[in-house]
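Here the complex is missing a single protein chain, while all its other protein chains stay put.
Take a look at chain A:
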Amino acid sequence: MGILEVKNVNKRFGGLQALGDVNLSVAENSCHAIIGPNGAGKSTLLNVLVGKLIPDTGSVMFDGQSVLGRKPFEINQMGISRVFQTPEIFGDLSVLENMMIPIFAKRDGSFRMHAIESSAQEKEIIEKAEAMLEDLNMADKRHFHSASMSRGDKRRLEIGMCLAQNPRLLLLDEPTAGMARADTNNTIDLLKQIKDERDITIAIIEHDMHVVFSLAERITVLAQGTPLVEDTPEKIKGHPKVREAYLGEAA
């Protein structure tokens, strides 16, 4: 039984069957990729996984608990962190402050005022944030205005912010979309490093096959809202159904 269990999920938008009978099981501490051509329902599936969309039927269980209908902050508190297609960071804040917020959130839960203490005196939080930046090789950028960094650095920071909370499941939505080749490779290296060093489950939705085949241990191919096949990367590469889904019948 996997840490994330998707059972018989159906989702319709008017006449469009976005997801049809999706069954998916992500094993703990594995890296599972979900691929598929445009319009296959990848993003819909991801939105179901984080509780943003409630499916018409079916269930999504994380570690034995249903995620359906929960608010984003509750999903996060269950141990799920999400990386967005366009990096979502606190653009007005410095890199160090960006890193401090998830650590505060982890320590204090969803609301604690601390309106009088100075954040500059929270030694423990700052140390943790700086250690995390050190791991990301971003220590020299700690005072940068985070909105002014490159796409790759923003992505790196965003992944770091998710990891600072020690999530059990990291969801990545096309983490290398719109990135330069060098940034893409850096991101792949970072994710590989995370996979090796931590007990973490990674679920990744991706378009770029290079990324998928360098990271994933298992791959689910989604086409027209239904899982076509699920297998190891080696087997997926040569699978006729996958070729068909991606390249059309003629191939």
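Note that in this section contacts are C-beta pairs under 8 Å (C-beta built on N, C-alpha and C of every residue); 3 or more make two chains touch, one makes a residue touch a chain; residues count from 1.
We adopt the following convention: contacts and distances are computed from a predicted model.
Asks: I notice the complex is incomplete. Of the names "Leucine/isoleucine/valine transporter permease subunit", "NADH-quinone oxidoreductase subunit M", "Lactate utilization protein" or "Ubiquinone biosynthesis protein UbiV", which is the UniProt protein name for the chain that's not shown?
Replies: "Leucine/isoleucine/valine transporter permease subunit"
Asks: Which of these touches the unseen chain: A:E28, A:E97 or A:E130?
Replies: In the complete complex, the chain left out is touched by residue A:E97.
Asks: Taking the full complex into account, what residues of chain A touch the chain not shown?
Replies: So the residues of chain A touching the unseen chain are 50, 71-73, 75-77, 81-82, 84, 88-94, 97, 100-102, 104-106, 108-111, 113-120, 122, 125, 143-145, 158, 161, 165.
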